[in-house]
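Below is a structure I'd like to ask you about.
Below, a portion of the complex is reproduced, with chain positions unchanged.
Just so it is clear, A and B label the chains in written order, and each chain counts residues from 1 on its own.
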Amino acid sequence: MFPKNAWYVACTPDEIDGKPLGRRICGEAIVFYRGPGGTVAALEDFCPHRGAPLSLGRVVEGQLVCGYHGLEMGCDGKTVAMPGQRVRGFPAIRSFPVVERHGFVWVWPGDAAQADPARIHHLEWAHHPDWAYGGGLYHIACDYRLMVDNLMDLTHETYVHANSIGQKEIDETPVNTRTEGDEVITSRFMNNIMAPPFWRMALRGNGLPDDQPVDRWQICRFSPPSHVMIEVGVALAGQGGYEADPKVKASSIVVDFITPETETSIWYFWGMARRFQPQDQALTASIREGQGKIFSEDLEMLERQQKNLLAWPDRPLLKLNIDAGGVQSRKVIDRLIAAERGTPAETPA
Amino acid sequence: MFPKNAWYVACTPDEIDGKPLGRRICGEAIVFYRGPGGTVAALEDFCPHRGAPLSLGRVVEGQLVCGYHGLEMGCDGKTVAMPGQRVRGFPAIRSFPVVERHGFVWVWPGDAAQADPARIHHLEWAHHPDWAYGGGLYHIACDYRLMVDNLMDLTHETYVHANSIGQKEIDETPVNTRTEGDEVITSRFMNNIMAPPFWRMALRGNGLPDDQPVDRWQICRFSPPSHVMIEVGVALAGQGGYEADPKVKASSIVVDFITPETETSIWYFWGMARRFQPQDQALTASIREGQGKIFSEDLEMLERQQKNLLAWPDRPLLKLNIDAGGVQSRKVIDRLIAAERGTPAETPA
């Protein structure tokens, strides 16, 4: 169960460089490629001739050419040509609304008539020279909502990421959770603590001492359908914390686009946008490597949690205060799914 | 769905050299081995004692000895002996009609009473010193009919095998398809073209120049249940083409025995019989290697096509002129299945 009338991140532009990409999104088998003029296109990954996946073909001057018998498909899902054939009567295949923006390719797997590019999640940092971004992609065999839970409750850092970003003070500091329309925000502020290893590395990267007390913050923001942006950072203690001057802090936005593949698997686009030393590409690479390693620590936990939930489908889970971010986010998701289907939401708001 | 009252290639003789072979054919788990006097035998792969696969046993003086507790099975499916036991009352297991001929082992997975060895596909080249043969075996996860389609429509060579046997002229030259009883023949003749790399290699192998125009032909012949023999070749242009003197051409027969394992997987016996330089074993090896590489290019396409068709079971496929060979072959197959079952054929002829 996922909203289908929504913009999801499908891939990054480099994944369709010079060749088509087949990827299942919200249950739909889709081929992504660059059509005429380089504009991104998304079609059902099914050749109307004999059912071959179009993603095994290639792109010739903006046409997607089937790799089996050479059918040339247009980006509207109508066959353009095929050697020796009249194609006018060929059945069309479905095309999906798709937009390249902010350094990502976004797809709308639901009702195309409702797809408004203005509703694509805005990423201010993607267009600003003060910011730098690095990220990656993981495939994880879990319900996308388990990843939303994970990111909206960072107490898990203390246990899953004990050697990098976790620290006891996360557990000891209460969170505040609130909703703003369809967004859910959960935040935690920890003052006058020692930074954990990842943040000591970031402080050094910004030319700051790493052996002094800091103020640390985590502000997680869920946006439908399943994006979680997390403002994180540390500032030298007592200089304003989250509001401190950029010169005395290292801060960034953890970027999480969680795209359902099936009911129990996801494409997880993770990354970090930072507002310090944006021109330092070695720092970008080093942060990306560190983040990739940290985020990979969640994979086994999420996949094994998913297996447990499938084995015990009727067992209720607890909804503690630390879970409020995930619980509220699921309510928003339920509401959107119910609205799509014209039925009442499963979880009363 | 496959005809079961038919002779299928089960294995090559070297696969049962000195030991039994377990292989599923048309859904039947069968053990093949050499019985008394070296005659090939085929039985259900199930020991009547405790259900162990007999193919894990060994052959001792023509008896198949179960590898678990030593039951000795006769090639008629009746237990011959077992240490310390009277075996007269042991239940028999099924034996399958099986014949070694033309360099292959043929099995009849259906009603044994109807198995007439005279109906085994004749391979003239297998007995003639002017011919040489080399081939191999692939396991592919697709319906056997997708492979029949593949071989009865060679336009795919232009796309799947672009660097070896494919060339634009295949697409541009129309095919002729006809049926002769239960056989389907689809042919294409391309005159005065440049040979693609595989055929240039073959021309050189036959001591002919590889930089001159040639006439090229492809004559695909489907025979039930699922054999496809393809006469292919090139002759120096304007010297009679298919009918040209053997001295000015390089020609061969592509041999394809497609044996269903299950509804969605096959044992694909491929090879090439050639009528030039038959004594040149290095050439045989080189052609075999080249063909094996080319034919392996079809595997991913066929397996992914199969997955697509399973995901979209109700979606109709196109039946174009280039598909006529496969379409007509499927009609023959449908007719045979219907005759076996005593029901009307699904596809009207």
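As a convention for this text, a residue touches a chain if its C-beta (ideal position, glycine included) is under 8 Å from a C-beta of that chain, and two chains touch if they have at least 3 such contacts.
Predicted model, so just to flag it, every value in this text is computed and none were measured.
Asker: Given 2 shown copies, how many make up the whole thing?
Answerer: Of the complex's copies, 2 are shown; altogether there are 3.
In this section, only the chains that are shown with their structure count from here on.
Asker: How big is the rotation, 0 to 180°, that puts the C-alpha atoms of chain A on those of chain B, in steps of 5?
Answerer: To bring chain A onto chain B, one rotates by 120 degrees.
Asker: Nearest whole angstrom, what separates the Cα centre of chain A from the Cα centre of chain B?
Answerer: 48
Asker: Quick check on the complex: what are the chain B residues that touch chain A?
Answerer: Residues 149, 153, 155-156, 158-160, 171-172, 174, 300-301, 304-305, 307-309, 311-312, 315-318, 320-323 of chain B touch chain A in their complex.
Asker: Chain B touches which residues of chain A in the complex?
Answerer: Contacts found on chain A: 29, 45-46, 48-53, 56-57, 65-70, 82-85, 90-91.
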